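What follows is part of the complex, with its chains left where they were.
For reference, chains read A and B in written order, and residue numbers begin at 1 within each chain.
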Amino acid sequence: MNDLNKWRDYLRDFAEKREWTQFHSPKNLAMALSVEVAELLEHFQWQTEEQSHNPEPERLAAIADEIADVQLYLIRLADRLKVDIGQAVEQKTKKNEEKYPVEKVRGSSRKYTEY
Amino acid sequence: MNDLNKWRDYLRDFAEKREWTQFHSPKNLAMALSVEVAELLEHFQWQTEEQSHNPEPERLAAIADEIADVQLYLIRLADRLKVDIGQAVEQKTKKNEEKYPVEKVRGSSRKYTEY
């Protein structure tokens, strides 16, 4: 069994034991995910891009914790919606290959920034 | 090799070929992650919790796409910081076990909501 499925099962059990499944609607989990991502963002808000590549060790440990939180809520949200993350990623990467052909987008961040 | 490492390598290669590595500072990737999570949140903002459990098929497909985007940016961000997601998750789940003992938190969302 791959890691994502192992963690999914772990989180199910974790919530069940605590009787927290009742709070885990997709709406609530999407909010929680959003809050965790902001805690990650917070570490970088006043840093330059260059600084953001080299957080001091204590900060890096805090960032790793937030990355784990985001990963865990994402798995839990997907599970509650019966979305298979592995399958979703495979489909999305195929779409991205088509959307961003190398020849067309090389060296440009333009594609991202259309509005 | 597990899926997370496979996707990590895929994303490295994807960015390299497009000469996008230059844009992929942790600061920028954290912002991109945050934007993707908001696109996920958007699907649920006017729904009741109950409705959020049962998106119609077309919406569910769009949600799965956003979940994939969040997963991919998270992997890319972790990679640029040399954070091992698997290891970070293992550490975080241990902390959560200690922080939320079953006997103390059962049936209550209180723990989350302290301010």
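Heads up, the rule we're going with is that contacts are C-beta pairs under 8 Å (C-beta built on N, C-alpha and C of every residue); 3 or more make two chains touch, one makes a residue touch a chain.
Note that the structure is predicted; figures quoted are calculated from it, not measured.
With respect to copy number, the whole complex recorded in this structure file holds 4 identical protein chains, 2 of which are shown.
The rule is simple: only the chains that are shown with their structure count from here on.
Partner subunit B is touched in their complex by these residues of subunit A: 2-4, 7, 10, 14, 17-20, 23, 25-28, 30-34, 37-38, 40-41, 43-44, 47-50, 52-53, 55, 60, 63-65, 67-72, 74, 77-78, 80-81, 83, 85-89, 91-93, 95-96, 100, 102, 105-107, 109, 112.
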